[in-house]
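Presenting chain A:
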Amino acid sequence: MLVERWISARIQLRVGPRHTGPYGTLQTVADIVKLLMKEDVRPVQADAMAFRLGPMLTAVPAVMSFAVIPFGAPLIMRDLNVGVLYFLAVPGVTAVGLLLAGWASYDNYSFLGGLRSSAQFISYEIPRTLVVVGVAMLAGSLRMSDVLEAQRSVPFVLLLPLGFVVYIVTTLAEINRTPFDIPEAESELVAGYHTEYSGFRWALFFLAEYGALFAASGFAAVLFLGGGNGPLLPPFVWFLIKTLAIVFLNMWVRWTLPRFRSDQLMRLAWKVFLPLSLVNLVLAGLVLQAVN
Partner candidate 1 sequence: MTPVLVLSAVLFATGMFGVLTRRNAITLLVSVEIMMNAGNLNLVAFSRLYQPELMTGQVFAIMGIGIAASEAAVGLALILTIYRRYGSTDVDRVRLLRE
Partner candidate 2 sequence: MGGGQAVLFVVMGVAAAVSALYAVLTRQLLRSIMALGAFLTAVAVEFYVLSADFVSLVQIFVYVGGVVVLMLFALMLSASGERHPMAGADRAGLGAVLAYLVGGVLAVTALRADLPEPGAFPEQTVSYLGRALLAEQLFAFELMGVILLAALVTALVVVRKERQ
């Protein structure tokens, strides 16, 4: 998070955080302590259960998706037979959390923000999932270690460049980052679904966003860039380099591009990315036959 603030400052020609600790390295710690100590405000008319459950259901799936990511050859929490599908299925629950949070707050902005976020989330989920089907076709398995094994000689990004691009862009959109952060467009909707949240509960949304960003980048590194495969350096280092490269790409895009309008955004999902991902599927089929 600190790094993101540095990068954003550099790109926008500002001075980043630099007062807390050497070069501002303790800024994040200070932020966390502050958030924990803040008052937990809940609107009187809010639905208490949904209000509490909302942030949990956005943050927990994001953290849970780390369970199947191979951080290096042996460093994987659980190498499920259906690991790839697990990674896609579990974060899908986030949409429920977004809707609940927006609805529970009893606030027009939150309500609209929650609806928009989840509509956007589910729209981009389809092309993203379809692209991964192409990868599963080439790998011949849904197990993460098999996907890595299949890329020992050629990473899939060379076979499915279109898929890689679609995956990266739809991921950006799914975790609500600029240029796709309509749901929390400050200028129109205050802060979207988390307007009414403060303190630690707000931090959970924040954590969800960053958790999802890192998980999705790591997943992309495994699916398309061959994860821990690489010469000389140990697998973990290769995995880290590839993941951070994708994370950096994300941040760069975030702080450079302006925001889309919501109608443009939905059109983009269904009329550009969904057809593109179908094309990617056909390409994957052709590549498969060519390889055989």
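Keep in mind how these were chosen: all candidates are chains of the complex that A comes from, given by their letters.
Note that contacts are C-beta pairs under 8 Å (C-beta built on N, C-alpha and C of every residue); 3 or more make two chains touch, one makes a residue touch a chain; residues count from 1.
Please read all numbers here as calculations on a predicted model, not as lab measurements.
Applying the touch definition to chain A and the options 1 or 2 in this complex singles out candidate 2.
Of all residues in chain A, only 47, 49-50, 53, 80-82, 85-86, 88-90, 92-93, 95-96, 99-100, 103, 111, 115, 118, 122, 125, 141-142 touch candidate 2 in the complex they form.
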